[in-house]
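With one protein chain withheld, the remaining protein chains of the complex are depicted in position.
Chains here go by letter, A, B and C, matching the order in which they are written, and residues are numbered from 1 within each.
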Amino acid sequence: MEALARSLVSAVPAIAGVPLWTVTLLMMVLSAAVLLAFALTFGGLGSYVLRKVAGDIQVRIGPNRVGPYGLLQFLADGAKLLLKEDIIPAKADRFLFILAPYLVFVGSFAAFVVLPFGVGLTASDLNIGVYYVMAVTSLVVVGILMAGWASNNKWALLGGMRAAAQIVSYEIPVGMAIMPAVLIAGSLSLQDIVRSQGGLLGIFGWNLFHNPFTFFSFFLYFTAAQAETNQTPFDIPEAESELVSGYNVEYSGIRYAFFFLAEFGDMFVVAALATACFLGGWHVPFFRAEALPALWGNLLSLAVFLIKAFALVLVMMWVRWTLPRLRVDQLMRMSWKYLVPLTFVNLLGVSLWLLIFKGKGIPALIASLIG
Amino acid sequence: MTTPAEALPTQEMLINMGPQHPSTHGVLRVLLRTDGEVVVNAKPDVGYLHRALEKIGERVTYAQFMPFTDRLDYLASMNCNCAWAWAVEKLAGIEVPERAEYIRVIVAELNRISSHLIAFGSFTADMGAFTPFLYSIRERERVNDLFEEICGNRLTYNFARIGGVSADLPQGFLEKTKEFLDYFEPKIPEYNNLISYNKIFLHRLANVAVVTAEEAVAYGLTGPNLRGSGVAFDLRRDEPYSVYPKLEFNVCVGTGERGQVGDCFDRYMVRINEMRESVKILRQAIAQIPEGPVLAKVPRLFKPPAGEVYFRSECPRGETGFYVISDGTVNPYRLKIRTGSFVTMNVFEKVTKGLMIADIVAVIGSFDIILPEIDR
Amino acid sequence: MTGPADLIFYFVAALTVASAILVATLPNIIYSAVALLFSFAGVAGLYVFVSADFLAATQVLVYVGGILILILFAVFLSNRISTVKISNPVHFNWQAALLCLALFGVLSYTAVSTKFPVKPGLSYQPTTAEIGELLMTRYLLPFEVASVLLLAALIGAALLSRPEGEKERSADMEEPK
Partner (left out) sequence: MGLKQYIADIVEAVVTTAKGMRITARYGVDAKEEITQQYPEVRREPSERFRGFLHNDIARCTSCTMCVKVCPVDCISLEAVRGADKKMVLASYDINIGRCMYCGLCVEACPTKCLTHTSGYEKASVDRGELILHFVHEDPAEIKARVAKQVAEAAAKAAEAAKAAEAAKAAESPKMTESLRPGKAEGSIVPAAPAFAAAVGNPGGGNPGGPKAPDAAKEEWEKKG
């Protein structure tokens, strides 16, 4: 960010007199605002798409009253949530009750910072990108626990407990499943990981096709990450048919909207991480977006990245409207007995593969055989 | 030696599940004593929907009570209607035209399908899969269309009359029913593929809340809940009434397909299989139905002879029995209704010990209770 | 980049210290835990300032995502924990005060007397690779010992949390064959 600010200052003579840090700060605020706008829009449109997908699958139509094809439904929902009475239960812990939604939202939103949206489109390309995402999403747990406890509602408390247990135990398989991509790229930076998947023709540079283990890694990651973000069929913290609505049962109005947005934000983060780590990120198949002029390259890669990520989000919705929910002990068992061992085996396999074949994937090996 | 767990006793948590809860299928209150997620004790508290139907029955005439049986089990009004009619006919010794009996069986079996569809759909919705619920509603709507054609209402049918049915079948009804059966039959394997044999679903149900055959009999369970425990008892076959003896069908029982006999999955599968059997019965009934009148001559001011009668019939939620005492006037002297769901609640506390909160939902769903029937 | 960076540093440091004080003094133990959250976050921020981004993320992941959750779990699951008298009774012990003072003296002395090596031009270099390499080579033994210790703790916890008299219940939850 600072380097960018420096180049900007040197490029535009009009702002040469402004201190560098002011420009940096302004740019930080600006990129945060852009990301926030994206997250909010995604949350809104995501809810629309979710309902449309639900409608399609359930032989219904879905929202179609507000605006053309119901496209403005999310604005109506947003307005409704804003205008709704904000109810705080009389015996709730007011301070924590108010704090919790923000914490949850911050935890989910902070992950957007490192997502590689395009060739040069990253708010901050941290060199510990993947690790950072894992770290900040753990903030969500604290928020959820707080929400559950502060509501002074036993169902909410149960939901909070479930959420915490679930997120903590699924952090391990998520981390382990994403490791192969890190191993291949030799870096934790998401941009580096994406760049490592260039080369080779078309989609075969993707980590997904690097070797059999990474192929499975993708599915393991996708499963575990859905669980970590409380998506159906792992939505036991919300479980509307058991816990009514879990940790957010007492929330209303805009505070509820924060939970809601955080959920959709998480959805996108999961899809984006899977895209970046396994599906070639912003790489355009059969085309080198980096070679284009900066503006067009960025736009093209942004579009490709979003298409891939949205496709994954769609798959998540599809799963959501198909599967029943696991029970809490089965969920734990699935993590500890299935996902954790499998991801470890997978990691071992990838490591061995990289050791034996000197870091080359199957497509690269075939290519070297031919050429 | 005391283990740390004994030295530091944890306190159990009391949770109210209901009366307002999405998965209690109405206003059922279950008082849960839980140790974390594990339910130590689940005590059902019924009565929030009590409408004194039995007392109403003593106030109104025999014919007037018919609409109230709609409200007994609103998902299977036809069955309850017919059960009441059969009970009163047995009391008064009225001969019912055969065509009327066939019509009753047709609507009752159609209603059994639609009721089991709701049981299936709401159960899967309880399990977290919302989509099968809407599929089941889609099918049920077609049954409702048929019912609307035959009696004019979509939920509270009030179709049977003492001595027959209120109206003959409308033009083309049997063809439409056949059409529906052809449409519906392939949907059952689709449900099975969609969710019944889904691994998650199986894990949620298999071996959960096992009611053994002895327990089921001892607690007086009836209907699919009893058959789910492996007891092949079906009033349509074992205590035949109406034209059921002329129809061929199997009595579906729980087989312990994926766990022990009598678990939630068995009860669930019994309902799925019974829909198939109902289709079979319907096809036969449509083929056999004779021409003729549909209503016996019953005086408008109907006064059955003094006496008492108990009649029970196989409803989708178990045995629905009417115990009627007549003193020879236009009103019953005393009316007692036995319903399947109410009896099922007895065994609820026993089988839910040691389950988890999510299982309670599964148990309620697998018993397929309906609150108006419990509270009457 | 002196002015604003320093300002942010002082802000983060103040946040850390202030929340740490709150952790100790707040009457409600749950608020203490929340204050701890901010304290941890502040420490992570301080790590960022010394260019230890890996450590900062680890701080958040382990302390916020792990330790704090555990503390919250323990607090929430304990009976009547929010009653101040049970959770955070205020006792003044002169022994404790003495001990604290002594400790404070020692720490202050150490802080003042130690000559910290100050690198003039601190460059923000990624440290992750270096940490990884060191863990796998020079500090391999401590690393492995620590993991064995953790494994032992894990097994112990699993054993403890499984009382004997619950055979029936666990049989109930066995998977279907």
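FYI, a contact is a pair of C-beta atoms (placed from the backbone, for glycine too) under 8 Å apart; a residue touches a chain by one contact, two chains touch by 3 or more.
Keep in mind it's a predicted model, so treat the numbers as computed, not measured.
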item: Omitted chain's touching partners, listed by label; value: A, B
item: Contact partner of the left-out chain, one of B:131, B:326, B:352 or B:366; value: B:131
item: Touch criterion as defined above, residue of A:31, A:58, A:197 or A:301 at the omitted chain; value: A:58
item: Sole residue of B:15, B:46 or B:66 that reaches the chain not shown, by the stated touch rule; value: B:66
item: From A:96, A:142, A:176 or A:323, residue that would touch the chain that is not displayed; value: A:323
item: Footprint left on chain B by the chain that the document does not show; value: 60, 63-68, 70, 131, 135, 138, 141, 145, 148-153, 156, 158, 166-167, 170, 190, 193-195, 197-200, 300
item: Interface with the undisplayed chain - residues on chain A; value: 53, 55-61, 64, 318-319, 321-323, 338
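Heads up, the rule we're going with is that only the chains that are shown with their structure count from here on.
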item: Chain A-chain C separation of Cα centroids, rounded to whole Å; value: 26
item: Contacts with 2+ other chains: residues of chain B; value: 203, 356
item: Junction residues of chain A - those touching two or more other chains; value: 161, 329
item: Residues of chain A touching chain B in the complex; value: 54, 57-60, 154-155, 158, 161-162, 232-233, 235-236, 239-244, 321-330
item: Contact set on chain B toward chain A in their complex; value: 13, 15, 21-23, 36-37, 124-131, 134-135, 138, 194-195, 198, 200-201, 203-204, 356-361
item: Residue ranges of chain C touching chain A (in the complex, touch as defined); value: 1, 3-5, 30-31, 34, 37, 53-54, 57-58, 60-61, 64-66, 68-69, 72-73, 76-77, 126, 128, 173
